[in-house]
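Coming up: chain A.
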Amino acid sequence: MTVRCTSCISTRVLPFRLTFRPGVPISDQVVYAATRAIVAGQLQPGEAFPSVRTLSRDLKINPNTAHKVITQLLNDGLLESRPGIGTVVALLPHSTATQRTNLLGPQIEELVVEAKRLSIDLDGITSAISRHWKRLTTPPTGGSK
Partner candidate 1 sequence: MTAATPAIETRGLSKTFGHTEALAPLDLVIPRGSVFALVGHNGAGKTTLIKLLLNILQPTHGSATVLGESSAALTGESFTHIGYVSENQEFPEWMTVQAMMNYLRPFYPTWNIGDLLADLDLPPDRKVKQLSRGMRMKVALASVLAFRPPLIVMDEPFSGLDPLVRDELIKALLDRMNDEYEANPDSGATILISSHDLAEVESFATHVAFLHQGKLLFAESMATLIARFREVTVTLDPSARSTSFTPPTTWLLPESTASVYCFIHSNAEAENVEQQVESLLPHVIAIQSEPMTLRTIFLALAKSSQAKDWSRA
Partner candidate 2 sequence: MIQSLHILRKDLRHLWLDLLLYAALLIASSIVTPMIWNEANISNTPLQLFAALLKVLIPLMWLILISRLIHDEALVGDTQFWITRPYRWTSLLSAKLLFLLLCVMLPFAVMQWALVLQLSANPLHTISGQLLVLLSTTLIVWLPFTVAASVTSVVQRMFLWLLVIVIVWGAVLTALGSAVGPRMPFPFAPELMAIVIGALLMGTLIYQFSSRDTRRSRIAFVATTVLFVVMFWSLEQGEIPGLVNFSVQHHYPLSTNGPLNLVFNPSAVPSQDAGTGEHTIGKLVIARLPITLQGPGPITQLDHQNVSFTIDAPGYHYTSPWRPADLLDDNLMLFLPQGALHAAHGSNVHMHISEVAQRLMPGTPQMVTVASEFRVPGNGSCRLPSRLSGDNVSCRYPYEIKLRTTIQGPVADDSCSSGSAHPGMETLGTRFSGNGLDPTINIPLRLGGKICPGTQLTFTDYHPAENFLLELDIPSISLDRYLVR
């Protein structure tokens, strides 16, 4: 059963929430949160992405920072610019296995280093990865319970 929100303004609700952590530039944190939302399916391809103004207002960030975020997402291919409509969520590109591995290389290495440092073994890391994967892979309609 779909629940329709009659008082929600669909274009103004940011599908991602974040609390700022110290030490990491804000733009990086927003890019990460947006990426997360797109990957998790909270933003569908073709959907309008919030404008600079909306990001700025709702997240209480500088317009310059908001602009930086959108530029970064465009560069990463997560968003695309459609004339007349603005920025919309792009179809996630189908990448080759090698591309994927190459892209994720540094992140995987960081993960492994971190795990070793904290004395987590391979099984521990693999089950952690599974857990996160399941959490972020939710069907587009409905929503998780």
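Here, contacts are C-beta pairs under 8 Å (C-beta built on N, C-alpha and C of every residue); 3 or more make two chains touch, one makes a residue touch a chain; residues count from 1.
If you want to know what made the cut, all candidates are chains of the complex that A comes from, given by their letters.
Quick caveat, the model's predicted, so the values are computed rather than measured.
Novice: Check 1 or 2 against chain A and report the one that touches it in the complex.
Specialist: 1
Novice: Inside the complex, what are the residues of chain A that reach candidate 1?
Specialist: Per the stated touch rule, the residues are 20-26, 52-53, 56-57, 59-65, 67, 117.
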